[in-house]
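Just one protein chain is left out here, and the rest sit where they should.
By written order: A and B. Residues from 1 in each chain.
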Amino acid sequence: MSNNRGLDHDEKLLFEVGDISKTGVDLPDPENIKNMLGSSCSDTEIGLAGLSEPETLRHYVRLSRKNYSIDAGLYPLGSCTMKHNPRLNEKMARLEGFSEIHPLQPISTCQGALELIDLISTWLKELTGMAAITMTPKAGAQGELCGMMAIKQALIFKKESHRKVVLVPDSAHGTNPATAAFLGFDVRTIKSTQEGLIDFEDFKENIDEHFAGVMITNPNTCGLFESDIVKISELTHKSGGYLYCDGANFNAVVGKLKPGDLGIDAMHINLHKTFSTPHGGGGPGSGPVVFSKRLENFCPTPLVKKINGKYDLIENLDNKELSNSFGRLNVFHGQMGMFVRAMSYMLSHGSDGLRQVAEDAVLNANYLRESLSMHLTPAFQGYCMHEILFSDEFLNNTNVETLDFAKAMIDEGYHPMTIYFPLVIHGALLVEPTETESKQSLDHFIETLKSLVARVKNDSDSFKEAPIFTPIRRLDETQAARKPILRWREEVPAKA
Amino acid sequence: MADIFYTKDHEWIKVDNGEGVVGITAYASEQLGDIVFVELPQKGMSFDQGKDVAVIESVKAASEIYTPATGEILEINSSLEERPEVVNNDPLGSGWLYKMRVLKPEELKSLMSEEDYNKLIGAKS
Partner (left out) sequence: MRYLPLTNEDRKNMKEVIGITDVNQLFASVPNNVPLDPSFNLPDHKTEMEVGRILSQIAGKNINSNQVPFFLGAGAYKHHIPATVDHIIQRSEFLTSYTPYQPEISQGTLQYLFEFQTQVSLLTGMDVSNASMYDGSTASAEAVSMAKRITKRNKVILSPTLHPQYAEVIKTLISSSEDSVEYKFSECFEVDSLISKIDDDVSCVVVQNPDFFGECYSLENLSKYCQSKGALLIVVVNEVVSLGMMKSPGSMGADIVACEGQSLGNSLNFGGPYIGLMSTKDKFVRQLPGRIVGETNDVDGEKGFVLTLATREQHIRREKATSNICTNSGLCSLAFTIHLSLLGEKGFKKLSKLNHEAAIKLYSRLECLDGFEVINKTFFNEFTIKLPIDAETFVEKMASKGVLAGVPVSRLLNKKDNFLNLLVVASSEINLDSDRDEFIRLAKEVCYE
């Protein structure tokens, strides 16, 4: 018997199926002109395995079939907003006028590119009700870094660098305190209430003359809207600090309200979450950051401006528009390819469509909540926003843990929800359906989860064994970390 | 006769004649899960009490080890480099992390006894 099983094909490593003598690209022959590399020239063998075109297709197609994807099924991943990735976005991004232009072409030859950046900037500022924006951060985490660097720069500018304390709720995603600590801030944790919201009294108590700012997520990681947010922002500003908002959950409120009206000073937006750009197996992302007037002078370089009907790119840190900028986060101008995709999505939905997105996202989540609340244990009472947080209480008196439950979902054809986050809830399960799931899809998901919960009491062993239907089963992550094998190496034949 | 003291961060120190052996408790080892890597301080370095001197990495977490007493590192358990799992298997014995010279024995008074430590972790379970 081969290692294949029906449509499931085993596929070895590139270096095991390919060869250094093979190639799948026809290139003209070089003329063997005398080289001008000087002493750095070399012709040593690198060891790159190659494949012909048919073999290449087969290799990668077989690999692709070992992946789950949003096109194939629901990803109920909390705070990831795994919505449908429209194919129009892909077509637009591949227009040669966008994909085949170099970042350093003369400005007069890329006015369309700058117009696109200006257009998406305008849309994002309008949707968020904020004064300024930088499009340059390449991911949410970098957007967070950007927002906090602007805050740090603002404090330096005001000669208030003694303000070193940043408050972060205990429910925050780990990147929040990490970013603050990286920038030299002292991070203090603020408690959540029994209702899963920021404890305003604890927040107040932690404010002193060293207060630099607070990082919140809204809606928060428990899937709840921080109803004290305006009070929090007012107190923050009164106390001389800044409010950073992690915009990972923007999908719950886009088109329904303006984050600027909540009093935030900076917020990063994940184009690959709220604005449908594809996750691509881990990237590329894009994390533009919007700023209030209090922070607009501290943006990183570059900026796109429209002057007398023409677009200009302000890049040099010596330019007066950038005189208080904190610097440069990346080479060139940001993830243009993702801007085009997001713009195509925004134009398709329009502001009316985006409002519908938030409404359907929140409706879907609450429909799941209502249908599952007697089977799983919602962590908090009342309606949720676009995601529902469950605790592992429903697994009490079984020997099934959250991890086992998640692995059992895989056998049922679902990618598991986010697990063990946020840390404030024991064995957390965070579910976000997004607005692109149909009612039929949700109903099937509900029935599946109900049947899993029913099995938990009687058949817990099968949960420990799960998954059993995948080509690979549970992997030994301890071994991978203790004895890291991070690449293929040629096997040296044993000496006779 | 060696005395054993415990810290609130789940380190233990066994002191005998001015020399201390430091490790993590069974509770800590359990909380961390499978330990995959241990980063130890360098021999000869000196640290104040409470300073983070080592890191223990498991698959799901990485924990700082805060030295229970001020002093100089005399010896490190280099066998942990190849076999970090020893800390899981025997955290109180062969899973020791390092040996140190205790420079301020009066500091040990601020640490917990075995009884107090057990009360602390009892409260946590």
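Definition applied: contacts are C-beta pairs under 8 Å (C-beta built on N, C-alpha and C of every residue); 3 or more make two chains touch, one makes a residue touch a chain.
Just so you know, these numbers come straight off a predicted model, no measurement behind them.
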### Selected from A:P177, A:G213, A:G241 or A:P288 as touching the chain missing from the view
A:P177
#### Entry: Among A:G213, A:G285 or A:P378, the residue in touch with the chain that has been omitted
A:G285
### Message
Among A:M1, A:L37, A:I307 or A:V492, which one touches the chain that has been omitted from the display?
### Response
A:L37
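By definition in this document, only the chains that are shown with their structure count from here on.
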### Message
How many angstrom lie between the centres of chain A and chain B, each centre taken as the mean Cα position?
### Response
37
## Note on the structure
Per the touch rule above, chain A residues touching chain B in the complex are 477-478, 481-482
## Note on the structure
Given the complex, residues on chain B that touch chain A span 34, 36-37, 57, 59, 84-85
